[in-house]
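Apart from one protein chain that is not included, each protein chain of the complex appears where it belongs.
Right, chain A next:
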Amino acid sequence: MSLFAQGHTACGGCGMPIAVKLVLGGSGENSIVVSPTGCLEVTSTRYPQSAWGVPWIHSLFENAAAVASGIETALKVKGKKANVLVIGGDGATVDIGIRALSGMFERGHNVTYVCYDNEAYMNTGVQRSGSTPYGASATTSPAGKLSFGEDKPKKDTPAIAAAHGIPYVATASVGYPKDIVKKVKKAQEIVGPKYIQILAPCPTGWRFDGSKTIKLAKLAVETALFPVYEIENGEITKVKKIKERKPVEEYLKLQGRFKHLFKENKDQIEVIQKMADANAEKFGLDG
């Protein structure tokens, strides 16, 4: 049985199911998955259908980490072993579910929490989340006469995760499939809470052609706007180096959510470039 079957109803070119298949590829069939409310849940589990070939549970929007904590504890009491994972979107993770996530980290549950980061509330119509990047136009942070779109930088959730002192934090992008499988496998070998944030481009919300998903997932990394790295026990242990870093414009110009920046808000592109430069310096990405 496929662990995540065809027939789900995600949009063409959606980065999320790519991420999910890769995560399950790394985790294997002895897995139990918790998903919060979001695109993944509604595109894979319309009753009586299900795309899931592993046991899967959806409870609510903001409690996946707590539900996973309970599953992991029950398995412990019952003397059973399985990889407990959460696979949830950025809204459920970095915004409404962050209390439960923090609790799960702090209590040290042996759970791998995977956030597929498509940088907005896509399921409800592209409203901004804490993970929406600076300058992006979302339906609740729209570009307008007085607005260049989202005016706050993307929340640094991996740093928040790492601050809990958990053993493993990683970022990844669906542009690099093997890297995702490798990181999930590595996470499963570590006992304790693990956090992996995977950039998963959304053609509908970012407004790009669905054939460009992988290209954009790579460009986000190649421009240093989405640095790919690992943090083990609080220390950055590995970064994905960029041979020839590309200007952010190359990434931004392919997406409708940044289109307005190329008209009245060119100065904001420079701001975004500086953010990329800062990332490159902070993580030592160039080289």
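One rule holds for everything that comes next: a residue touches a chain if its C-beta (ideal position, glycine included) is under 8 Å from a C-beta of that chain, and two chains touch if they have at least 3 such contacts; residues count from 1.
What we mean here is this: contacts and distances are computed from a predicted model.
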Considering only the chain that is not displayed, what protein name does its UniProt record carry among "Pyruvate synthase subunit PorA", "NifB/NifX family molybdenum-iron cluster-binding protein", "Putative fructoselysine transporter" or "P-loop NTPase"? "Pyruvate synthase subunit PorA"
Among A:P55, A:G144, A:G234 or A:G284, single out the residue that touches the unshown chain. A:P55
Just name the one of A:I71, A:V169 or A:L225 that touches the chain not displayed here. A:I71
Absent-chain interface as seen on chain A, which is shown: 1, 29-32, 34, 41-42, 45-50, 52-60, 62-63, 65-78, 80, 82, 99-100, 102-103, 106-107
